[in-house]
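Below is one structure, written out as structure tokens; comments come after it.
Missing here: one protein chain of the complex. Every other protein chain is in place.
Then we have chain A:
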Amino acid sequence: MNYAIRAEGLVRRFGATTALAGVDLAVPTGTVFGLLGPNGAGKTTSVRVLATLLSADEGHATVGGFDVRRDAHRVRQIIGLTGQYASVDEALTGSENLLLIGRLLGMGRAEAKARARQLLADFHLTDAGERAAKTYSGGMRRRLDLAASLVGRPQVLFLDEPTTGLDPRSRTELWDIVRRLVADGVTVLLTTQYLEEADQLASEIAVVDHGRVIAQGTPEELKAKTGGQSLAVRPVDPADVPTVVAVAGAAAGATPEVTQQTVRVPVNDPGVLPAVVRRLDEAGIAVAELSLRGSSLDEVFLSLTGHRAEQDAPADTDLEGAVA
């Protein structure tokens, strides 16, 4: 297989903190690879190393076959970078920002202008093209950021938390854009805290925590890792919750989790559901909600790391903020 991005044993320390503790990655050309993890897990540091902005203390990496340290300039010629820290110039108009990058990439004036016009049109920014970027809405800003990273038609695109803070509509729009890029053959490395985003876009996901890849596979493979399905039961009367816990626990052979009067328990055996229904009926418990579904990436994440993906890690967050 042909890999657009390869990383082996990347280690990066900031003072006493180890941001990357040996990260290995292999991203096949023409795919979306999701780097999933909480704040401070090392996602941004990984991207910064791969995008030549930061050098690793140990290990090595190639992008498009070029070593990110020795051939940094060549890597820069084939990558695009969009992240909260790699920003457009707010004092310039959208059009000027794209023109600036085109010119820096060696395009002639006319070519750079044409490319800027085309990108503004592609990203529905034509009407705002002559306005300063600081007047843009969050969604427009991200589209301009993404357009700016595409001026040079990169082969490899780094999207570092591209939809953090965006409303659902802008998020879906951005996802569509990413899908179109991949259809055109671009390789995308996407970092995200949103499991849904990784699930939607990535063909392969690496789960990162504390600077290490702790699991890797397709979204389906990862979901299968937690043992398949999850049963949820919510009794009408909250007083019945302890009984439901006992019944569901006994049937599934696992300790249920209770959140907001809903009892959840992982199940592997298809016979568990009818058994639970029968016993609840015998006990005379009225059920408001009962469902069986495949486990979400959320649960995968919880079972892999022992904490939820959205959970903030304040110390680590501060670190990444300072570094960025």
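Please note the rule applied: a residue touches a chain if its C-beta (ideal position, glycine included) is under 8 Å from a C-beta of that chain, and two chains touch if they have at least 3 such contacts; residues count from 1.
In this text, contacts and distances are computed from a predicted model.
Colleague: Since a chain is absent, check the UniProt entry for it and pick the matching name: "assimilatory sulfite reductase (NADPH)", "Transport permease protein", "(2Fe-2S)-binding protein" or "YwgA family protein".
Modeller: The record names the chain that does not appear here as "Transport permease protein".
Colleague: Which of these touches the unseen chain: A:53, A:146, A:190 or A:205?
Modeller: Of the listed residues, the one touching the omitted chain is A:53.
Colleague: One chain is left out of this view; which of A:13, A:60 or A:74 touches it in the full complex?
Modeller: A:74
Colleague: Consider the whole complex, including the chain that is not shown, and state which of A:86, A:233 or A:247 touches that chain.
Modeller: Result: among the candidates, A:86 touches the missing chain.
Colleague: Where the complex has a chain not shown, which of A:148, A:247 or A:304 is the residue touching it?
Modeller: In the complete complex, the chain left out is touched by residue A:148.
Colleague: Could I get the residues of chain A that touch the absent chain, sorted low to high?
Modeller: Given the touch definition above, chain A has residues 51-53, 66, 71, 73-74, 76-79, 81, 83-93, 96, 100-101, 103-106, 132, 148, 152-153, 155, 324 touching the missing chain.
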